[in-house]
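If you scroll down you'll find the structure; I have some questions about it.
Just one protein chain is left out here, and the rest sit where they should.
This part shows subunit A:
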Amino acid sequence: MNGIDLSAIRKRFGETEVVKGLDLTIAEGEFLVILGPSGCGKSTLLRLIAGLEDVTQGRIRIGGRDVTHEEPGRRGCAMVFQNYALYPHMTVAGNMAYGLKVAGVPRRERAERVARIAGMLELGALLDRRPHELSGGQRQRVAMGRAMIRSPRVFLFDEPLSNLDAKLRAQLRLDIKRLHRDLGTTSVFVTHDQLEAMTMADRMVVMNGGRIEQAGTPQEIYRRPATRFVAGFIGAPAMNIFPALIDEAGRAMVSGGWYPCPDAVWALPPGTEVDLGVRPADVLPGAPAPGRPAFTPDVSEDVGTEVHLHARGAGLDLTLSAPAGAALPQNDFSVSFPAAAAHCFAGESGQRAALRPTQKPERTDETWTATSLSFT
């Protein structure tokens, strides 16, 4: 049992509350990614789990044991820092073995374990170097080795790939996933990079303003964002959001009397102000028609695998994405999208609204396949 259980966690720095009453359970062996914008409290949450910060309120359990007031070194967590924090005055071997040395492991056993981990991470030739003699990727692997050597119950990653170039990042992402597959250690990975989050996570937590906006698998979060924030934050290019009003029939009407998704009837009272969202890949361009605003193509971005077209019309911005080679509108066009691709968020908090139950079920596993994942 090496899961993590956080209950009613609050963290205040002076007057500022950074984590606002947060509950989260991380299963044993799970690879959980915490995603959020800068200042959302995700790194603080990780540091609370590590014990580098003390919680203001709440309980932290690791493997069923209450560690809320334990020293960081005694929680069984190992951490990989964003800047790696390798001890500059120690060699690679010294860095990796320091935790064992502090724990009083005899010299010979330390050397054996360093050699074994170094073999796994292909660091064998670098053991006598000092951190400033290593490249960014090598430092990152040493930091991984230092975390692995004590066979921790939990790995904590604090944006460990953000200082690397894109190619190396992709490589190390794979390496970390493989290591997790082989070791099966419970891992918490903090990042602001949604591609990293989507590709690595077993389960993902999206945080904003010290709260959890949504927790679920990457697919759930992408396909059924629970709030307006998640909808806008996940997915690149970002989801199109149109401010709309619910009419008598429950359909969402954008100002000017346009119904971009006439099939969808929402379980909301008439007159509710909503945000109607659609992924750029789900937008269907069509010929200009009366009652529908005309969008004028503005800028198109060819990213290789797909093309993004940015358009403007009726005071709205629209992004449309299509597979490379697909025909894109050259002149003014109108848009619509099916009910299955529509997302509706209502109220101050921007909670996801459901379709009217009389309709077909809004989303099932089958209809998910209709939505394509779009990432660059």
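By definition in this document, a contact is a pair of C-beta atoms (placed from the backbone, for glycine too) under 8 Å apart; a residue touches a chain by one contact, two chains touch by 3 or more; residues count from 1.
Quick note on the criterion: contacts and distances are computed from a predicted model.
This figure omits one chain of the complex; the name its UniProt record holds, of "Formate dehydrogenase major subunit", "Nitrogenase molybdenum-iron protein, alpha and beta chains", "ABC transporter permease" or "Glycosyltransferase", is "ABC transporter permease". Only one residue from A:T25, A:Q57 or A:N83 touches the chain missing from this view: A:N83. Contact with the chain not shown here comes from a single listed residue; of A:E71, A:D182 or A:E348, that residue is A:E71. Shown as candidates are A:G99, A:G136, A:G209 or A:P338; the residue that touches the absent chain is A:G99. With the whole complex as reference, residues 50-52, 71-74, 77-79, 81, 83, 85-89, 98-99, 102-103, 130-133, 146, 150 of subunit A touch the missing chain.
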